[in-house]
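Just passing along the structure, written as structure tokens.
Note that this complex is displayed minus one protein chain, with the remaining chains in position.
Up next, subunit A:
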């Protein structure tokens, strides 16, 4: 049986798709057969981030409607043969997804894959609900600012009450925090919430801190998941996240300001 991971947040623009692409690639690179599904029907993006937009023939909605089978719709990643992408439809809306249809697709994928990563759309409506409904684990992507934290909190409430695991009274979804776009220098100057502030409000298991980084935008534009950019801070941070998710112990990086050491040396503020 596959482990189903939902990457969710409530708020838009916090880095859900970047995270989905990175962790799916990270899991696949470690030899686990992984599928990543774009649930953002109507606002398809994952294919761009994964650099496979020109190979999309059939999509998730086609599979749900029985117009194509899974093998026709799944796109094998060009960088890693353990990774497959199921793109969203750009011409439909979220109503094209049904609970039963999504369940069928996930069940079929479960037979063959080790991990299924569900890239949730923003919001708390149908698309987001369907993305998280069947999940075993949830990566809650949060930016260090108040509205993102509150939306994540709301999403955590929904994960705890409206998922399949909640409805069947199984063990609850395992929730992990991913703090993205973290900028220690702005935290220091009080412009951003600190890791401690966020943890005080959400009290979640922290899977990793992804620093604000130019490499993320470059990777998106190039269509290569940022985790493959092993020299970049964000790429390394995502590699840590995948390792921690798989049970390895790694110290958290990118919490402190890089210039902190020099500043201390010169006694400046």
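By our rule, contacts are C-beta pairs under 8 Å (C-beta built on N, C-alpha and C of every residue); 3 or more make two chains touch, one makes a residue touch a chain; residues count from 1.
FYI, contacts and distances are computed from a predicted model.
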{"item": "Undisplayed chain, where the name is taken from the UniProt record, one of \"Probable septum site-determining protein MinC\", \"ABC transporter substrate-binding protein\", \"Aspartyl/glutamyl-tRNA(Asn/Gln) amidotransferase subunit C\" or \"Peptide/nickel transport system permease protein\"", "value": "\"Probable septum site-determining protein MinC\""}
{"item": "Touch with the omitted chain, as defined above, among A:27, A:158, A:187 or A:237", "value": "A:158"}
{"item": "Touch with the omitted chain, as defined above, among A:62, A:129, A:148 or A:220", "value": "A:129"}
{"item": "Sole residue of A:48, A:70 or A:201 that reaches the chain not shown, by the stated touch rule", "value": "A:201"}
{"item": "Hidden partner interface residues of subunit A, rising order", "value": "98-100, 126, 129-130, 133, 150, 153-154, 156-158, 160-162, 200-201, 203"}
